[in-house]
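A single protein chain has been removed from this complex, and every other one stays in its place.
Here the chain labels run A and B in written order, and each chain numbers its own residues starting at 1.
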Amino acid sequence: MINAKLPKMFYGGDYNPDQWPKEIWQEDMRLFQLAGIDMATVGVFSWALSQPDEATYNFDWLDEVLDLLADNRVYACLATSTAAVPAWMAKRYPDVLRVDFEGHKRKFGGRHNFCPNSPTYQHYSKLMARKLAERYHDHPALAVWHVNNEYGGHCYCENCEKQFRVWLKKRYGSLDQVNQVWNTSFWGHTFYDWDEIVLPNRLSEHMNGDRTNFQGITLDYYRFMSDSLLSCYQGEYDEIKAITPHIMITTNLMGTFKPLDYFKWAKQMDIVSWDNYPRFDTPMSMIAMRHDLMRGLKDGMPFMLMEQTPSQQNWQPYNSLKRPGVMRLWSYQAVARGADTVMFFQLRRSVGACEKYHGAVIEHVGHENTRVFRECAELGRELTLLGDTLLDSKIQSKIAILFDWDNWWAVEMSSGPSIDLKYVDQVHRYYEAFYAQNIQVDLIGVDTPLAGYDIVIAPVLYMLKPGYAAKVKTFVERGGSFVTTFFSGIVNENDLVTLGGYPGELRELLGIWAEEIDALFPDMNNQIVMNETYGELKGAYNCGLLCDLIHSEGAEVLATYGSDFYQGMPVLTRNRFGKGDAWYVASSPDKQFMQDLVRELCGQKGIQPVVQGPEGVEATTRTKDGKNYLFLMNHNNSAQKLDLGETSGRNLLDGNRYGGVIQIKAKDVLILEV
Amino acid sequence: MINAKLPKMFYGGDYNPDQWPKEIWQEDMRLFQLAGIDMATVGVFSWALSQPDEATYNFDWLDEVLDLLADNRVYACLATSTAAVPAWMAKRYPDVLRVDFEGHKRKFGGRHNFCPNSPTYQHYSKLMARKLAERYHDHPALAVWHVNNEYGGHCYCENCEKQFRVWLKKRYGSLDQVNQVWNTSFWGHTFYDWDEIVLPNRLSEHMNGDRTNFQGITLDYYRFMSDSLLSCYQGEYDEIKAITPHIMITTNLMGTFKPLDYFKWAKQMDIVSWDNYPRFDTPMSMIAMRHDLMRGLKDGMPFMLMEQTPSQQNWQPYNSLKRPGVMRLWSYQAVARGADTVMFFQLRRSVGACEKYHGAVIEHVGHENTRVFRECAELGRELTLLGDTLLDSKIQSKIAILFDWDNWWAVEMSSGPSIDLKYVDQVHRYYEAFYAQNIQVDLIGVDTPLAGYDIVIAPVLYMLKPGYAAKVKTFVERGGSFVTTFFSGIVNENDLVTLGGYPGELRELLGIWAEEIDALFPDMNNQIVMNETYGELKGAYNCGLLCDLIHSEGAEVLATYGSDFYQGMPVLTRNRFGKGDAWYVASSPDKQFMQDLVRELCGQKGIQPVVQGPEGVEATTRTKDGKNYLFLMNHNNSAQKLDLGETSGRNLLDGNRYGGVIQIKAKDVLILEV
Partner (left out) sequence: MINAKLPKMFYGGDYNPDQWPKEIWQEDMRLFQLAGIDMATVGVFSWALSQPDEATYNFDWLDEVLDLLADNRVYACLATSTAAVPAWMAKRYPDVLRVDFEGHKRKFGGRHNFCPNSPTYQHYSKLMARKLAERYHDHPALAVWHVNNEYGGHCYCENCEKQFRVWLKKRYGSLDQVNQVWNTSFWGHTFYDWDEIVLPNRLSEHMNGDRTNFQGITLDYYRFMSDSLLSCYQGEYDEIKAITPHIMITTNLMGTFKPLDYFKWAKQMDIVSWDNYPRFDTPMSMIAMRHDLMRGLKDGMPFMLMEQTPSQQNWQPYNSLKRPGVMRLWSYQAVARGADTVMFFQLRRSVGACEKYHGAVIEHVGHENTRVFRECAELGRELTLLGDTLLDSKIQSKIAILFDWDNWWAVEMSSGPSIDLKYVDQVHRYYEAFYAQNIQVDLIGVDTPLAGYDIVIAPVLYMLKPGYAAKVKTFVERGGSFVTTFFSGIVNENDLVTLGGYPGELRELLGIWAEEIDALFPDMNNQIVMNETYGELKGAYNCGLLCDLIHSEGAEVLATYGSDFYQGMPVLTRNRFGKGDAWYVASSPDKQFMQDLVRELCGQKGIQPVVQGPEGVEATTRTKDGKNYLFLMNHNNSAQKLDLGETSGRNLLDGNRYGGVIQIKAKDVLILEV
């Protein structure tokens, strides 16, 4: 349980009384009560207020806020305020400012604006964390610690450059080793002195964005930068932990956020929390996948939904309103997939600067008589009703999809074979097929044990880290089904090709050799032609993007290409290996193939959907103390009928029993205890 | 009258004899006579020639040019030459060079290349103005002063940064006040020392272009930069004015040019002048609107058409030729809307550098036997014929459309709700409806008195400056009709939201409350469904972009939304207030609605079109000494019939009388004295 003081889902969000006169605070408390709000994230951007210069700390305002919250039975998710450095610090200690990708030293401005390797920043951010912990360790309002905010970004300053060399020394020991893993003999890049190494940006190895001359250098730089920020987090964490060992510490993550290796981060977090901000064109299945990924970061442990907008965002091109019911529906979707809190950015809309058109529970009009407030208050009422029923419940799955940040970085910085190859999209293509059938899936990292799963899918497993091939082999030998795709097994953890034939270390397991890789233009496709009907798989499907030209070396050829000069070569293979099997999908198939493949794989393992419903009705199950909680969520704009079969149960939200053929209203949610 | 020495419309343009050997000068004079040219703008880019170093001034060449002009009865629009600093100055005094938006210190090159806060630039530019005034105050050719050229652009250098702090101190008095109006408690941006304030660019608060974290900072920076350039202008103006108090001083503006607040500038100009360079896809109504805006800058006083191309431009992607007759037609359009001069860039085409493919009266071939020269000469003949008939005549309108630079800046730097919201486009949508019906409109600023108008339209009046709401209320109370739109009344002059419900200070006047603002995707729309026919307004119309979700608080609901979850909520309201009424258009309507709305508003006030003609026949009236001059301009490629009704008069251009049903040739112009 996140915090035993309040045995229910925390409900609330970011709250910035420091941006408001005190006369507003009392009104806020009244409105929080009305809305059932019991958690406020405070102090996220208050560094300049709490510390006006090197020597002065001023926490009076925060004392007052926390006391007020406590008086009103609102708990604090207390932020350490280190995500934006004060202007005075930027002025006096320019080392806190970043240098950007183009090599420009930044000036004061924005947020997430600190260099993670700045000694000044490290010193004062840790000090701030300590001072807060010392002051509030026993405060009755304190429920959770919120370190910094949405860590991210890169810095290319001299301090980072120097620390990069230290990081490399630690990782590789010798410069010879660095030269080797980066393959610096290419283009005569051999380094004879550590100081010759520079950071990879537009002034050195990069053309633009991810396009680099040396993938190995950039890969290590990305790791180093993720680690640098993590070490800032860790610094604050350690200060706090020493003082309040029993309070959970988190920092808010951002789903499929590329710059940080969240699996590595999650190890250092007591609980995962994240901010759910889909773009205007994000499919529901992608939001679901992000929830599952966040849950997977700590092996299925529930997470905090730290931020979402109650109504609209401000930084999209077109900031449409969440339609009536959608905020509630999406809140429950988070819960259905592992969230144990429902929180917003933000509780009161700001009066100025760039987020003033971001939705809030309390809008600019300032009172409770708005559609948005009413919807928030209704959800608050329901969450109170739910109490601790769902807290700490788990989601169980026999299927895992691998997600790996290093692989993501490597795939997308590859020069060739196709600029259209996007890692998250490929993972999502597989995820979506399960999602559409309401089959529960875990998103796992390379360190996650495979033993509990029946099926492991690793789309575009381009980079094989040391030992991972062996881990997969063991999994298959013992009876598991493993599925991977084109452009897999190509490189090691330094983006050096595994010589001797693709897919490298997976060749034996998969029983194939990929001789060549063809890239298709966006308007071209090929076909997956089944040799004969194979369970759910039949006839022909379209495929595209990349086509591996593979030869079977023992694998059963289930389908071959339908056209081009490699017509007749295998495109779908299955290799029996020990008690299990290993599948290879040599191109990027259409949705129908995905659906059929998923059906076939699950069929073989006897894995059932949670519920088979009409399109757009999402279902998951959370389990606790032997009880199952079936979530049914209708994303459609119209009511849908649904056959629950023999399943029935009481809906926690209205107390009624549901079973057999039921109807679920547009945008509505049921949580059946079954 | 611009200059009493020549009681006719000045005709001519930019003339750069300093770029040509003297043997050409005499030939120029011959060709000027042939073309009826009597004004030459000289010295625009001659600083390096007139001042080869700090101590040396060389005006011999200019003496000669001015004498030659005087001998040939050509008047000088004498430029101060300060729009491009000499190379020697850039080399020796780098403070004259700008720092760009990305933070790069520029090197010598281009034009408009000076930092407005450079002490060196300020010193030498004023000195140049003084020296010119001292030398030529009595020269017979001198007719008008032309300070600098097309002021514009931003600078982000250290001098500007320091001056920005001074400007802020003057405007706000204290740092506390700065912190408050910029809402720096957001993201912990509190400043404790003036020197902590930095300029808002890509290195500090900006993402790209207008996208900023702190609208308040950027807004003040834009004001400061407009003021900084204005103070350069003012410096030169004062030097000249002291010596030649009776000669008009101007600088050439550029229509809807975003960086400078021209209403503020116009106050410091004796006469407005501007350069008319439509893009290849600019509609005629937009050109017309810019003329009206330029006329509005000084409350209807005639302006100078300082530049236009006689044939083609060079900096468009596709520089098509002005078709035969178009140069004449567009010249008269300027006159029809308030111009008292017709001038070109340029009189002779340059032989090298980036403007050599820009059209000129005298083309590279060098003689008079070209289509372009013949058209110019014919127009010259006509202008001579017109004499002083039209000089100082005025345009009368009962309708005003508000245009405000601060509002423009604020609307387009807003983060949310839609990137497609463009201020000039929205103003133009209303303007266009009047233009299409030949109803005369004034473009006015926030300082313009409203008393003389029947209708005031303020599209997207997002920012309400102090006192403006009261001014509008008084206008309506006394019987005026006021129209405003979605996204109005939201912020004060610092882009801080007026709390308590949109549209803020206009809420009482409009009798509505806007609870939410929905942003539509580009391919979506909603409908304006009239409750019943209301005069010209009937049935249903399309609308889109933004939809305010409003509630009537007393206003009459004329139309409601036709779809989406806010179907049935008001979209068009009218609130009686005192003797007048206030309209609210809660979304961005289609053209048909605009036409009908304009017809309805004018009908209620008894305002008539100048002439009702076929599409593409533009009509305006200038008035002087009790006489009306009706301009009829056919922009179509074919002749058009037109019923003048009882109106008739002599066409100043051919001496014939026209009345009843007349025919007007393709691209032709009539100016009837009626």
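Criterion: a residue touches a chain if its C-beta (ideal position, glycine included) is under 8 Å from a C-beta of that chain, and two chains touch if they have at least 3 such contacts.
Just so you know, these numbers come straight off a predicted model, no measurement behind them.
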Task: Touching the absent chain when the full complex is considered, from A:Q26, A:N58 or A:S185 - done: A:S185
TODO: Check the options A:Q19, A:S418, A:N525 or A:S588 and report the residue that touches the missing chain.
DONE: A:S418
TODO: Check each of A:P17, A:G43 or A:P200 against the chain that is not shown and name the one that touches it.
DONE: A:P200
- [ ] Based on the whole complex, identify which of A:G152, A:P278 or A:G501 touches the chain you can't see.
- [x] A:G501
Open item on the list: To test your reading of the contact rule: which positions on subunit B touch the chain that is missing from view?
Closed with: 16, 18-19, 45-49, 52-53, 81, 84, 86-88, 90-91, 102, 104-111, 280, 311-321, 323-324, 349-358, 363-366, 370-372
Task: Residues from subunit A at the interface with the omitted partner, ascending - done: 102-103, 182-193, 195-198, 200, 202-206, 212-216, 414-420, 494-497, 499-502, 513, 515-522, 565
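Basically, only the chains that are shown with their structure count from here on.
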Open item on the list: Centroid of subunit A to centroid of subunit B, CA atoms only: how many Å?
Closed with: 49
